[in-house]
Every structure is written in structure tokens, then in C-alpha cells.
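Removed from the display is one protein chain of the complex; every other protein chain stays in position.
Labels A and B are assigned to the chains in the order they are written; within every chain, residues are numbered from 1.
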Amino acid sequence: MPNLANLADLAHLHLLLNHFPTIGTILGLGLLLLAFVRRNDHLTKVSFEVFFLIALATLPVYESGVAAQEALKGQSGVSETAIAAHQDAALLAFILMAITGTAAWLGLWQYRRIGRPTTATVSAVLVLSVITVALMARAANMGGDIRHPEILGGQYSSGTETAATAWLTSASIKTFVLEHPWVWPTCETLHFLGMSLMFGVLMIVNLRLLGWMKGMSFAAVHRLLPLGILGFGINFVTGLLFFIGAPEQYTQNVAFHWKMILLELAGLNFLVLTVFDGAWMLPAGAEPPLSDKLLAASALVLSVGVMYFGRMLPFIGNAF
Amino acid sequence: MLASLEGIAFSMWLLGSNSIWAYPTVLTLHTFGMMVLAGAAAMIDLRLLGFGRGIPLGSMNTLFSVIWGGLALNAVTGTMLFVADATKRGTSVIFLVKMLLIAVGVVTIVMIRRDLNRGNGEPVAVSGTAKLLAITSLLAWSAAITAGRLLAYVA
Partner (left out) sequence: MPLPLITGLIVLGVLIIVGAVAYLIDESTERHERTRQQ
């Protein structure tokens, strides 16, 4: 088992996990294009699921990447500029991946509600996924430049990027967060609000699946799921600002890694809630079957766990 | 008087103890209570504002119980947190503002409950009053949470 508080172990994880977003996005896009060619709706749905799952998988990739950066600090023979350039490219790719995953989720939700995703959603996923594949490839290429001496000097090696996205670098975000005293408290407040909104949606949905509030059908309450995603969106943005603003508070903090692990599992659980046939069939008045109850209980336990580790960040592991 | 509250054994233990069961646990329970209370209130408010229109208005009663449960938990944990830091909290404007906002939030929830229960049987339509109450509730609880977070930054 990797030691989550050990930077070298996290760096190792990064080298393992980074293949997922790079290859996974290409796979997802391939499936989507195949779906168009074959006019196969089921393939479209599968491609959306792939995009959502790969988006989930990208979170630990980014997190472990920052840890890997810290592990390499001061190491001779490794260019910190190359690492920073790769990290900035990766951040951009990560953000686009998250947006693509969200659009894909919306499509999956629409499959449930109206039998098919809207043209707008499908177009959005297509365009976004193409951009994401390109950004992932760029980030991956720059990652290779860090420690593969055999490719340096070749024509595919990335030079210093003077991107139009020069404003979106980890360094500039960190400066922004640390220089303005209102940023951190405001982000914390928004983080609490996003969490409350998310948990509210999870409560009403899962309490119904546990057998309370039988007056509503699951289909009725399924309608609220996008609100949960919006709550998560707030927390994703504010969470990124925390993480980029003060990574040293998180990369070696065991509580933070557990929080992310539980968050990933909660994300998987949420996908099941969105597309699961069983729960969808539950009418008003009906007692839910055991499978629904287990799904619901795990959703609630996982999200309380995420809150727990989040609140415990300053107390468990190394104190701030 | 506030200083003497800080001096009692409980306060000393809560802030002084290195145990994870002291301040960290009370704080986490307080956060849990907030999340549960605000989350449930938000669901009721959002339903009244038209989201999830397939949900029958009379079917959300469990959420009201959840709100009262969260409120009770936070009254207890909140008192503990106050007592341990009484001289600072007791003279804080932001703390007073937070308490007032919570009072507004509670009153609005009670009024919403009454509005949903008026007449006999299942409530059918959402009245204009209920919509206003829903917006007030959302704003009051959001503001209370904001004030609570700012306690760590402002006197």
C-alpha cells in the first residue's frame, strides 16, 4: 500500500495514474466518433460514462503531480522550469477535463429524464473532448520533457510556452490567493455553502432511497441532481484555489488524501444514482429494495466522511 | 462573567487538550450540524421556488425534522465553542449578527411549515408568501454560514 504521506510514493502514483487521462480521453472521443458513424445511441452513452469516469480519475493525477513536484525540489539534473511548465499545462487540461466530464454527466442525466441528450449537450461534449484531448497530449508531452534526456533537443520537445494562457499558471494563481486577504475566507465560505447544497441534494435523494419520505417518486427527486453538481462545482473551484494557493498544507497531509479518496468513491456512487435502472423505477409510495438502500447508505457515509476529513485537515496529520 | 466561563474546567479542556476528541470533534460536529441543517433547509426552499416540481409539497416533512435535529446539535456544540472562547465571542459583532441571522432562519422555516400545513390535507400550490419565505430562508442561512466563517477572521 502506498504511504499517502510520503512524497515519493505519491510521485510513483503519479507516474502510474497519468496514463488514465491521456489515454482515456482519446478512448472516450474515439467511442463518441464511432457512435456518430454507427448511429449507435448506446455507444454515445458509453462514451459519456467514459468521460465522466476519466474526469474523476484526473483528480488524483493532478494531486499526485503536485506532490511529485515537491518530491523533486532541489534535485539536480531536473529542471524546475520544465516541471512548472508541465504543471501549468496539466492544470489547464485538468480544468477542461472537469468541464467535459460535467457536460458528459449532464448528457447521462438527460438520457434518464428525456430518453436522449439534447443536441446542445452532445455538441458540447464533442467540442470539449477534442479540446481536452489536445490539452492532455500537450501536458503529457511536456511531462516527458522533465526527465527523458533521450528526447531533449528533438523537434517534438516543447520549448518555453508563451501561451495565450500565460495568466493561468500555478504561480499567478498562488500569488492571487496569497496577496488578497479576502480570497481565502471567501473561498472557505463558498466551500461550506457548496458542501451544504451538495449534501442537501444527497440527503433528499438518499433518504428517499432508504425508505423515508415515500410520498415522492425517485424520478421526481432525480430532477434535483444538477443542483448537486453545481454545489460540487463551487467546491471544485474553491478547492483548486486552496490547493494551488498553499499546496504544502495538503500534499503531505494524510487527511487530505483520504478526503480525495472518499470523494472519488462518492463520485462513482453519484454516477450510479444518475444512471442506475433500479433506483429510477422506484415509484411514490414504494419501499425501496435492499440494493437501493445500500447505495443510499454508502452515499451518505462517504459524503459525511469527506466533510469529516475536510474539517479535520488542520488536526490530523501535520498541523497547518 | 465571560472570562469566568473561559475559566471553567470544560473550557480549559476543550481548548487546552491535545486530544482529537476535544476541540476538533466539537468543531466537526458543529460543521456536520450546519451542513445537515442548511442542506435540508435549502432543499425545502428550492422546492418552493420550483425546482423538483414532481416532489409533492407534503412529502418533505422528514426534512423539517432533520433541520431541528441539526439545529439542536449546533445549539449544544455552539454553546461549547462559545463558552471556551467567551470573552472574544461574547463581545463580537459578527457573532451577534450570526445569532440574529440564525433567528431569522428559524422563524422563516417555522413560517414555511405553517404555510405548507394550512388548510386540510395535502398542500397543492406554492403561495407567493411561501416563495418569499423560501428566498429569505436561503439568504438568511447563507449569511449565517458566512458570518460563522468570518468569526475566524474578524473580531
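As a convention for this text, contacts are C-beta pairs under 8 Å (C-beta built on N, C-alpha and C of every residue); 3 or more make two chains touch, one makes a residue touch a chain.
What you see is a predicted model; the values in this text were computed from it and never measured.
Chemist: Given that one chain is not shown, which residue among A:A104, A:A139 or A:L190 touches it?
Modeler: Looking across A:A104, A:A139 or A:L190, the contact with the absent chain belongs to A:L190.
Chemist: Of the residues listed, A:G74, A:G115 or A:G285, which one is in contact with the missing chain?
Modeler: The missing chain is touched by A:G115.
Chemist: Taking the entire complex into account, which one of A:A89, A:I234 or A:V306 touches the absent chain?
Modeler: Checking the options A:A89, A:I234 or A:V306, the one contacting the hidden chain is A:I234.
Chemist: Of the residues in chain A, which ones touch the absent chain?
Modeler: Missing-chain contacts on chain A: residues 106, 110, 113-115, 118, 181-182, 185-186, 189-190, 193, 197, 223, 226-227, 230, 233-234.
Chemist: For review purposes, identify every residue of chain B that touches the missing chain, sorted by number.
Modeler: Residues 50-51, 53, 94, 138, 142-143, 146-147, 149-150, 153-154 of chain B touch the chain that is not shown.
Please note the rule applied: only the chains that are shown with their structure count from here on.
Chemist: What is the distance in Å between the mean C-alpha positions of chain A and chain B?
Modeler: 30
Chemist: Can you list the residues on chain B that touch chain A in the complex?
Modeler: Its residues touching chain A are 20, 24, 27-28, 31-32, 34-36, 38-43, 46, 51-56, 58-63, 66, 141-142, 145-146, 149-150, 152-153.
Chemist: List the residues on chain A that touch chain B in their complex, please.
Modeler: So the residues of chain A touching chain B come out as 185, 188-189, 192-193, 195-204, 207, 212-217, 219-221, 223-224, 227, 284, 304, 307-308, 311-312, 315-316.
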